[in-house]
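Input: a single structure, listed below in structure tokens.
The block that comes next holds chain A.
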Amino acid sequence: MSVISPETEQSLASAVARAHAAREPLAIEGRGTKRAMLRPTLQPWGPAARTLSTRNLTGITLYRPTELMIRARAGTPIPEIEAALAEHGQQIVAEPPDLRVLFGAEEPSTLGGVVSTNLSGPRRIMWGAMRDHVLGISAVTGEGEIFRSGGRVLKNVTGLDLCKLLSGAHGTLGIITEIALKVLPAGEATGTLALRVPDVTAGVAALSAGLGSPYGVSGAALVLEEGGITAFLRLEDFSESVTYRLGRLREDLAAHGEQSLVEDPRALWRSIRDAVPLRAAPEEAVWRLSVAPSHAAGVVASLRAAFPAKLLLDWGGGLIWVAGPATVQAHGAVMQAATAAAGTFTLFRAPPELAAAVPVLPEEALPLAAIGRRVKAVLDPAGVLNPGRLRA
Partner candidate 1 sequence: MQTNFTAEQLRDPDTAESNRILRTCVHCGMCTATCPTFLLLGDELDSPRGRIYLIKDMLESGRPASELEVRHVDRCLSCLSCMTTCPSGVNYMHLVDHARTYIEETYKRPWPERMLRGVLARVLPSPKLFRLSLKAAALARPLEPAIPGQSMLAQRLRGMLALAPKALPAPDPMQEAQVHPAEGERRGRVGLLTGCAQKVLNPEINAATIRLLTRMGIEVVITPGQGCCGALTHHMGQHERAMAAARANIRAWSAEIEGQGLDAIVVNASGCGTTLKDYGFMFREEPDAEDAARVAGLAMDITEVLEKFAYAPTRDEPAMTVAYHSACSLQHGQKITALPKQLLARAGFKVKEPAEGHICCGSAGTYNILQPAIAGQLRTRKLENIRRTKADVIAAGNIGCMTQLAGDAMPVVHTVQLLDWMAGGPRPEGLDGIG
Partner candidate 2 sequence: MIALPAPKPEILARRDAILADLARLLPADSVIGETLRLRPYETDGLAAYRQIPLAVVLPRTTAEVAAVLRYCHANGIRVVPRGAGTSLSGGALPLADAVVIGLMRMNTIREINYEDRYAIVGAGVTNIGITKAVEGDGFFYAPDPSSQLACMIGGNVMMNSGGAHCLKYGVTANNLLGVTFVTIEGEVIEIGGTHLDAAGYDWLGLITGSEGQLGLVTEVTVRILRGPEGARAMLAAFSSVEIAGAAVDAIIGSGIIPVALEFMDRPCIHACEAFAHAGYPLDAEAMLIIEVEGSVAEQDMLLDRIRGICAKFDPISMKVAESAEQSAAIWKGRKGAFGAVGRISPDYLCMDGTIPTGELPHVLKRISEMSAQYGLGVANVFHAGDGNLHPLIMFDANDPDSFRRAEAFGADILKLCVEVGGCLTGEHGVGVEKRDLMTTQFTRAELTLQRAIKSAFDPEWLLNTAKVFPLDDNPKIAA
């Protein structure tokens, strides 16, 4: 499989235009960290298939700390951006996960990668998803045309919001080449309250109570281990505030379980962010379900009844990470549980045989699917961008 790694937006656009003219499909990626996510893109094309990588489109092009904005080329590795922000006490708000462990990848994610997959970490529950902080993009259509949407300012409703359309489209509607991101100051201090809870229902209730408190909980996760279930609630703010609010939270949640304070909260939340507590074995499949938190216990129960599910709950119980056997049956149980809870699912990581055999995302309502096909035809008329990534 050959890889094209253009060094400019213009040459990337030319490469896409050539592929478009030749009707040759392209696998779109940054550094390939999440190559195993969703469906295998180019399997049907075999060795003739080519990959188009943004790995050489790197570098921060503009950073204005007082304007709360950073702009970088799509292939810029996330750690590079985080380091630049940290110098000014700022951070990427949505806390995108580092999935090197989960996907067995060696290289870190790129900015383009986390935006194209709209990957958000624990802070999503309070501060919004990755796509919520995308201020503007430059991108290339499936015909090789460069376009911009949004800009570099914090508020912008000019024209249709193609930033959101492309965020989370997994490179199927265009290749993002540059991104302006809203950033915010990182909390001066982080504190985390741990509560031992008897079961998932009680755990989600504790998280809901925390999120329904006036203290600005910025992380609310449930870790299920052999030894028991622990609910974690995070506060990030000026240190005086964190101390005060932790105290109030302890009082308010006294009835929800035995309490303790986490000693190294930053390490804990990094591991939750990266789904480390899920302990997914390499041969297992991994799913992500998103439901209203009050449905979490029902989802967990039905999954456990179907297969030996490993679980990790984030976003107040609304995000359910699941690891389990990579079988059609297990996948069927996940789909059923998500549907029953009026939520959504993704087959996040699976062996290609399974991912190719099942829907990795819920089917869309027919009229919406028809609109989707028309939109795809506008942005990628020859269907060269990541064919088969989302759906067969």
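Regarding selection, all candidates are chains of the complex that A comes from, given by their letters.
The definition used in the following text is that a contact is a pair of C-beta atoms (placed from the backbone, for glycine too) under 8 Å apart; a residue touches a chain by one contact, two chains touch by 3 or more; residues count from 1.
A quick note: this is a predicted structure, and the numbers were derived from the prediction, not measured.
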(request) Quickly now, which of 1 or 2 touches chain A in the complex? Give its number. (result) 2
(request) Within their complex, state which residues of chain A touch candidate 2. (result) 64-69, 89, 118, 120, 124-125, 128-129, 131-132, 141, 145, 147-149, 151-165, 167-169, 173, 184-185, 188, 205, 208, 211-216, 238, 240-241, 244, 290-294, 315, 318-319, 342-346, 361-362, 364-365, 367-368, 371-372, 374-375, 377-379, 390
